[in-house]
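Working notes for the structure below.
With one protein chain withheld, the remaining protein chains of the complex are depicted in position.
Moving on, here comes subunit A:
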Amino acid sequence: QNDGYRTLSLSGHVGFSSLPDQLVKKSIKQGFSFNILCIGETGSGKSTLINSLFNTNFDDPVSTHFLPSVQLRAQTYELQESNVLLKLTVVNTVGFGDQINKEDSCQPVVDYIDAQFEAYLQEELKIKRSLFSYHDTRIHACLYFILPTGHSLKSLDLLTMKSLDSKVNIIPIISKADSISKTELQKFKNKIMSEFDSNGIQIYQFPTDDESVSGINVLMNEHLPFAVVGSTEDVKIGNTMVRARRYPWGTVQVENENHCDFVKLREMLIRTNMEDLREQTHARHYELYRRCRLEEMGFRDIGPENKPVSLQEAYEAKRQEFYLEMQRKEEEMRQQFMQRVKEKEAILKEAEQQVQTKFDRRMLMHQEVKLKLEREKKVLEDEIAMFMQKKANADLLQSQASVSTPLVSLKRDKDRK
């Protein structure tokens, strides 16, 4: 384990045993985030349970059953206890299991979880990044609410959990457990666990490798899935006010371990394993997502000859690839552009031609008409000239006739005589 490092013994107190304290002090300053995703049908008791778990009223609006598709609603709260500041984000599925056709029900949930991983990955891949001040929105725990039918898991449950078990820590819980009797409950729990097994669904197991917590964790693992009851009402039992649900036949106390597993859930989720949930999300689920995504993007650790590819080579190769691609696209675009320009030019030219032809034709017509008119004008002018001539002749004749007319009358008179 020590990689060939020799162990030395100290001859006195050095003081680095304060190191965990230094680390913790820094973490407290930065604050913690914890993100819970609640998946369950409308009215399965999600908001009530969260209110009970965190002992406060988060004021979630009640939703209807008539939403066309599954949506996710997230809200972030700042909780403080002693000097620990927790940024708690609760994500609820809205409209889950309400649709008539539930084929697409689990896709929005998967997409949401992936989106958080993607956001973190994008930050991690940035050149100038600030991971230590990044608000981690990745889902650390997924509470899956199973309705206490007493029979078995619904097919929607199986499908959803199967698609989520490699992406998030699934903690299945039986909600509204006060509607199921103790014997039925144990049978139901066993049935559920065996269905997980037979369907290969991996739910979150409380870690058993650390001696200090393995004892309690092993015990708790046997009680899975937890059957819980939540309540927003406080009832006076004895001298104290406790969260409870009041029925005519008795009162179900949320924090009574005989009544339900709520205390176990709180213990496991918050007081014992919160840090482990966060670590598993980062070290296992996120790494898996990252690996798949990088491979999708074309990055490889091992080159074609099975030799490890160095970072520089990988980036260089990718860069080269993208550069060539870009050049190709540029060329393509340029060609297309030229093509379009040519086409447009041709169209314009043709239009121009047409206009020109029209113009020429009109000119021609104009010429013809002009010629015609001139000819006609000439004709008319000739006629006028002829007429003038005739007129002149006629005038001349008339003046001659008036001189010769007396002779004519004398002659007549002579004849008479």
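Rule of thumb we're sticking to: a contact is a pair of C-beta atoms (placed from the backbone, for glycine too) under 8 Å apart; a residue touches a chain by one contact, two chains touch by 3 or more; residues count from 1.
Keep in mind that, in the parts below, contacts and distances are computed from a predicted model.
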item	value
Listed names "ORM1-like protein 3 isoform X2", "Neuronal-specific septin-3", "Protein O-linked-mannose beta-1,2-N-acetylglucosaminyltransferase" or "aspartate transaminase", with the criterion being the UniProt name of the chain not displayed	"Neuronal-specific septin-3"
Per the touch definition above, residue among A:Glu81, A:Glu103 or A:Glu222 touching the missing chain	A:Glu81
Absent-chain contact - pick from A:Gln336, A:Gln367 or A:Asn393	A:Gln336
Contacts of subunit A with the absent chain, listed as residue ranges	2-29, 32, 53-59, 72-84, 86-87, 89, 91, 111-112, 114-116, 118-119, 122, 127-129, 131-132, 135, 137, 210, 212-213, 266-267, 270-276, 279, 283, 287, 290-291, 294-297, 299-301, 310-312, 314-316, 319, 322, 325-326, 329, 333, 336-337, 340-341, 344
